[in-house]
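Omission of a single protein chain aside, the complex is shown with its protein chains in their original locations.
== chain A ==
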Amino acid sequence: MLSTVISRPWIWSWVAAAAAFVMVMALTQGRGASELAYAALSFGAFAAIVGLGQMLVITLGPGNVDLSIPAVMTLAGTLSLKAMGSDPNTAALGLLIAIAAGVGAGLANFALIYLLRLPPIIATLSASLVFQSIAIWSNRGLRIKPPAGLADFATGRTVGIPNVALVGIVLSIIVWLVLERATFGRWLLASGQNLRAARLAGIPVELVRATTYVTVAVLASIAGYLLASFSGGAALNMGQEYLLTSIAVVVIGGTSIAGGFSNVPGVWGASLFMFLVVSMLNSYGLGAGVRMMLTGLIIIGIVVAASTRRIRT
């Protein structure tokens, strides 16, 4: 029983998250445990949602990565808030606009990859410049508040759990079900393990890739919509930190960077861990520069630790 638990690749991100939690608690002498857990769930949810999307793309195999996630989040956030214009009862319209922006961005990314045969790194980076420009142009520096009801939902809680975390969990369960139980999930994993073999086996690999690139953009746009509502408006740099975060949570969570294997629970453990590390460094009262440096070193340290485990077994 114990050995089966330890052999799960996702267990390590949860262990790391728990360790970070204990370290913050040790600093505050155990005060504010529930507040910290609540904050970790709220902020971790955004990382988990974009991490899920990045996980699906990385599962597609070497070279597949979406670097346009921050730009798509910003674009969806600004467009949806502009459409809602702080009017009450427009939350559904805003969500629809956000998802439409996500679908559009995902299709644009895949068009560049498929039609122009650009490497995904270059394609998504160049496209993200265009998305960013559209966001700047549509926003014009305005800071539009989200409708009151939506803002209350995004910052509120149900039975003690933040609503954004609940949304994240529901999305995770859907992704997990699709990967483990649906034909599409099998297709995705097969394409990631060996694209040529998958194509010869009759799997519509291009359809799988297209769907995956649209899915990651839609997940990013939902995260952007929620984040903009959560923080009282969209900002042009709101997605910035999620570029590293989205890739880091996938790798720390135990998903193979070589593709072909996904790991949903690990993404959550890693997302909580990433938030807890930052709050740990914050509570030590370190300067911004040192904090940034340590965050980078901790991520690299974990990637090294994960790889030595992999080589040994």
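In this section, a residue touches a chain if its C-beta (ideal position, glycine included) is under 8 Å from a C-beta of that chain, and two chains touch if they have at least 3 such contacts; residues count from 1.
The criterion applied here is as follows: contacts and distances are computed from a predicted model.
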Per UniProt, what's the omitted chain called: "RagB/SusD family nutrient uptake outer membrane protein", "Cell division protein FtsA", "Urea ABC transporter substrate-binding protein" or "Ribose transport system permease protein"?
"Ribose transport system permease protein"
Among A:86, A:126, A:193 or A:231, which one touches the chain that has been omitted from the display?
A:126
Touch assignment to the omitted chain, from A:26, A:148, A:174 or A:290, lands on A:290
Considering the whole complex, not just the chains shown, which residues of chain A touch the missing one?
63, 65, 112, 116-119, 121-122, 125-130, 132-134, 136-137, 140, 243-244, 247-248, 251, 257, 287-297, 299-300, 303-304, 307-308, 311
